[in-house]
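Below is one structure, written out as structure tokens, with a few remarks after it.
Shown here is a partial selection of chains from the complex, left in place.
Order of writing sets the chain letters: A and B. Residues in each chain are counted from 1.
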């Protein structure tokens, strides 16, 4: 259970360059802050790389994906700039066993809507509201070591209905000052891959500096890591012989 | 609970024209046989239309979709001929509330893989095997009035792992002579739409003449019908006011 994990934090990296306030909170980019949190909590057995949209292969060339066990995804304003080729490449790796952790506004990223098959729409409001993140799945590894609730003093509101498939496992439900609720921590499995969507986090609030949010992300990387893809998942739709298994 | 239901049976309608044996079993096309079964069991409150790939708008123009409560989908060899425009049109209607019943080889149709987000691959074998369809969800409306098990004397084998998301509700599990198992009746909800995948059925076996298979399809049309789309599902991702709901 102590396999080394290669995590890659991908960031479209546009807000930080456009906005003074964002640069103030995340001077080296959200990806750098998220990566630091993972390194602090996951320690030596894990390597954490970062990648951004403007790099070759949109930051996600095939060799990097092949060497990535878990990919974390931050996107916000530039979803449309991610090409269908990049989306197809990432989707194929997820179905083959790479874990994927989709963060906050990534709910509208092409890769998430492609994997979900739904619009992934939601209701939102930017009004400095308090978010409380409640655990509704106490034995889940992603909830391990977090308080009940996690308190985030100021946050963007995300509200139901969140147009996703019913999660395989619902881990967290949040409430906001205005009264909305949101399924803020959702697990999905797809082929040989594991996907975790986590809504807390924003470019205008220091949420990724929050120690308990960092704990959730570290737990998520461990949970999403599939060290041994199962032989049960077929490559294509093969025609098989009768009783082939006894041959 | 007695709303009229408008069902449309769509068929790519290629096997019947290519193959003598298929034409012998389904002389007027699989869509005609499936539609007859629905009319027999659902009676006057339901209207059943048929459509085929070679018709205008690939048989599924927007006005027909707008007037369809539940769409049944048969496809096999011509999945690639369904355009992305048609797929997008059908997907939008499903998320807006149209039910979808995907049959047998439709597991690789563009519309099903788009809605699932996975490869939908499986293992298969054509060897005249006996299929037994076992109920594992006794209170489910789609299992109502069916024996345990449904026996199909000769059928194509479909075997696990079936690369779909974990179903919201697993209704049937099948076994085959060779020893394989398959999740043969799977329910999914997506947005305001309900989707049922049912694997029994083939162009080379008279499965759609089987009275208990017809019962399952009739139950599925009733289950998939969503007469009142919920206001909870947002159009787009709207920004909302604080306490907007009390306004």
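What to note about this one:
To be clear about the criterion, a residue touches a chain if its C-beta (ideal position, glycine included) is under 8 Å from a C-beta of that chain, and two chains touch if they have at least 3 such contacts.
A quick note: this is a predicted structure, and the numbers were derived from the prediction, not measured.
Every protein chain here shares one sequence; 2 sit in place, and the complete assembly counts 4 copies in total.
FYI, only the chains that are shown with their structure count from here on.
Chain A and chain B have Cα centroids separated by 32 Å.
Within the complex formed with chain B, the chain A residues making contact are 91, 95, 108, 114-119, 121-127, 129, 159-161, 163, 165-166, 168, 177-179, 188-191, 230, 232-243, 245.
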